[in-house]
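Complex shown without one protein chain; remaining protein chains in place.
To keep things simple, chains are lettered A, B and C as they appear, and every chain counts its residues starting from 1.
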């Protein structure tokens, strides 16, 4: 294919059109590692709550690429020097920043693989692609690893106000139909500048930053940690755990070959050699959902029941609150379930369990979002805000939950 | 015209279609008092900053009518009893709640008329229309005055989360193109309920309420009190004041007859008899802008200069800050302007002046926005919010400003 | 679950909120047959061209339910009598009208199952559900089969301007980001009426009907029959065919059990007893995509190559035109492919093939879209249109295509 044919355009309901800036980017998008992201949902089980939330990590990565192009344009307009090589490295780094995600990452990481974080896998993929592409990803990798001397470039890719967060907030609220999460990425980008190698927001953009942080907080509690999404993800985790447990006990487990590889082997990050990475690259949502559909008919009560619960969206109940649930309360429920269903207490714990979730919209420990004041000085947005709201946003909120079958507690 | 022809539909870029629910509402809309709102801009001088902000009080009133219909539907679905008469009264009251607005109300109220507030004039208009319509507005007026026994109905019309605020935030952000002000009125209305005659928001709507208050705060600081809109309005006020002052000194002032009536007479609320109301009903934006266009050529330096400043959008500079500006600084500028332009110190004060503005997004003194918790109890949203942000929103913020011509300070 | 808990709301980025009108509808949505639609993409392989097009048949069915509620409201407002039982039957019928769709229906119907159309399967599902729900679907089924005496009700569900087409045009253009396909369903519904038991559009809606038909035509050629979507679907069809062929030759084929059932058995519509229907109800996109992922590693060159082509989106080339491609041209390509890849001519035909597609935006043979003129008479929109455009839209357009691997023709 000639290079001019690689200057392609993707339709995007959010930005209108996304332009591929050069043939190398095109080739990276065409690579099977990247195409695989077409089959990985961005929001995991959330489609069970928000039926529109079927968008993929593929589309999110393209969206990030798009707004990075905007950001480069704005910064250059403001006389921030960005060479063509740097520009391209920024595009590559943002395009690939999430390539290490597997299907239902969170559930996977808490069940089948151990101590594996998608950022690390992203780096492994980048390194592998760098070999295939004769070192053309060198600079992108340097930036991604934080080793490049111009620190603001990393901030565009990974910080509290990066292209990743901007696109996912916009995209997730768009597809889920949750208006409250919509942010004005156009304006935020227009307000960006670089001062002393630090990415800053000009003072008149402070309300947009506040709005961005509020939207982020709202999306966490209303969408990402929506109790139904949460319970669905927890059940998925339990299901995968049960499958692995059964396998380890010698019970036959059917699933696709790439998933079987991870059920069969105990894989943590240290084990990710080329072979493991290649198996990982074969995994996507169809492996997980396909397996669970099949497990509905497995002879193990726990595995089949959990699987049916997911496939038919006949989920466990979940209670959430600000206080811990008492051990007694849970123990009672476990015993009740155990006796009603004639399963061991151990198995009952797959259906009755508690836990906690935390979130903070803005971290004071992480690098701050810096506001460029009119006098030229920089200040953390949380300090500058003319009221307490942003300081409040940096408070970590913890919620406790308890999951159990609907049938219980009725009696 | 037959009554069936009065079941009209208005196009609205925000809601799609606005339906006129019955012939009485149609006749009220057709009344010259109401048609006049087509010629009164909702956002005053803001179009000088946001070129799209040319929407009218007419359209806003229709928008309020539309979402009131939604609210009645949702409340009835939740088994809140609302009779047909009450329903209709709600529509009338919300339709006419702003009918007392004159052109550029704020500027008018600080220059030409005295102690006149648009809510009071709205009531005068309603009373007058009630006579024309044989008492059909009785119940609407009772609700509007807070005299009806079902208090939640007033809350739908005038409270910290009423149809008025919902529509104007949505509409103003839509037309100005300020994405950050957009609120999800659909969801807020879906979350409404009535408990013990109090309008409440169900608990799962708490984030939407927070978002609504944040949006309101943002719209105040970024749009309504935008420094350029503010300075334009202040200059308009000064211009009208100057005209009145000149008239009182015996200088001839040309303008439309209805405006002349208010320049000529000293009118405060107590003077609003039927004749005054009728003159007031003739005023709209064209009277003010038409006069100022004309005054550009007046022989008085102050009046003509101020008028040109507005018409050519060649505005004064404005500095805003959190501290008061010193009297010395201002006095210096006044003297400098006086000497450079060969005008009296008194006249110079039309071009160099200071002041302050205040805003609070949520008032703790006013009736609170109440959240209906899952256990059935009600709580103020500011208390319930799991963080400090809403408490912070109720803090009153004051900003100080100083206005002066561009040419000054350069030297 | 109590019935009040079944009055649920779904978020929808298109309509805002979709309300479930009654507990029976809720229970139908909860049924596994319907939940399965969450895993069936509305637009098949189109996501390979439009990365946002991942919405499901589940969401489309909910969208249809929503606009049917609007339509019932508008018709009642215009004094069309619709009883509560009829209303409910309309909701059930539109909700379930597409429940018979399998994954990638078109490709399935041309490869694995024979003479099976989704409408017929929808009816089988409805009949089955009717038993489970004690006859509560009787009236819906009557309407769906065209057996109810009030014919306009069927027109709301299935005609050239039904709720189905309105929602899918709106939804498909929304998710694919193809602005040109957007239609104003709100206005079309507002313009609906019923005259002599015929669904009509009032005269002033004629431009909206024209726009609707233009949008439909555009969506066909630009989106549904986009050459890349088309080639992807054709390759999918070939892949499934090859799998079945291999099975019939005794070669082992791995795939999920429900898919295996259809590979193994020769199923046409006549065979759809309860057991077959139950197997069919287990099928969704994951079965197809999962199988193809697996078949990438099959020993058969044809099956594995076709599978890789899909998974890595490394598609065949496609040429489209208004004239047939010559048999010689194709024969040459087949021979070239055969010799270059050392496969039989028979196998080469899986990679080099031709065909044709047809579309007409408006059918004159089918029941027309009728316009209610001001004098009360009805007329076909195609006759009434003040120009020829609609007559033109009823012309059937045929295009011919030729598919072949990129590598060919280069030499």
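Here, a contact is a pair of C-beta atoms (placed from the backbone, for glycine too) under 8 Å apart; a residue touches a chain by one contact, two chains touch by 3 or more.
Quick caveat, the model's predicted, so the values are computed rather than measured.
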Check the options A:86, A:109, A:138 or A:186 and report the residue that touches the missing chain. A:186
Return the single residue from C:39, C:59 or C:187 that touches the missing chain. C:187
Filtering B:98, B:167, B:245 or B:287 for touch with the omitted chain leaves B:287
In subunit C, positions touching the absent partner: 179-180, 182-184, 186-187, 207-208, 210-211, 214-215, 218, 221-222, 322, 386-389, 391-393, 395, 397
In the full complex, which bits of subunit B touch the chain not displayed? Write them out. 1, 10-14, 16, 30, 32, 35, 38-39, 47-48, 50-52, 54-56, 58-59, 62, 174-178, 256-257, 282, 284-287, 289-290, 293-294, 297, 311-314, 406
Per the touch rule stated above, subunit A touches the missing chain via residues 7, 9, 16-17, 77, 186-187, 190
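The rule is short, and it goes like this: only the chains that are shown with their structure count from here on.
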Would you mind checking which chain's C-alpha centre is most distant from the centre of subunit B? C
Averaging C-alpha coordinates per chain, one finds the centres of subunit A and subunit C separated by a number of Å equal to 32
Rounded to the nearest Å, the gap separating the Cα centres of subunit A and subunit B is 43
Counting only residues that touch at least 2 other chains, which ones in subunit C make the list? 16
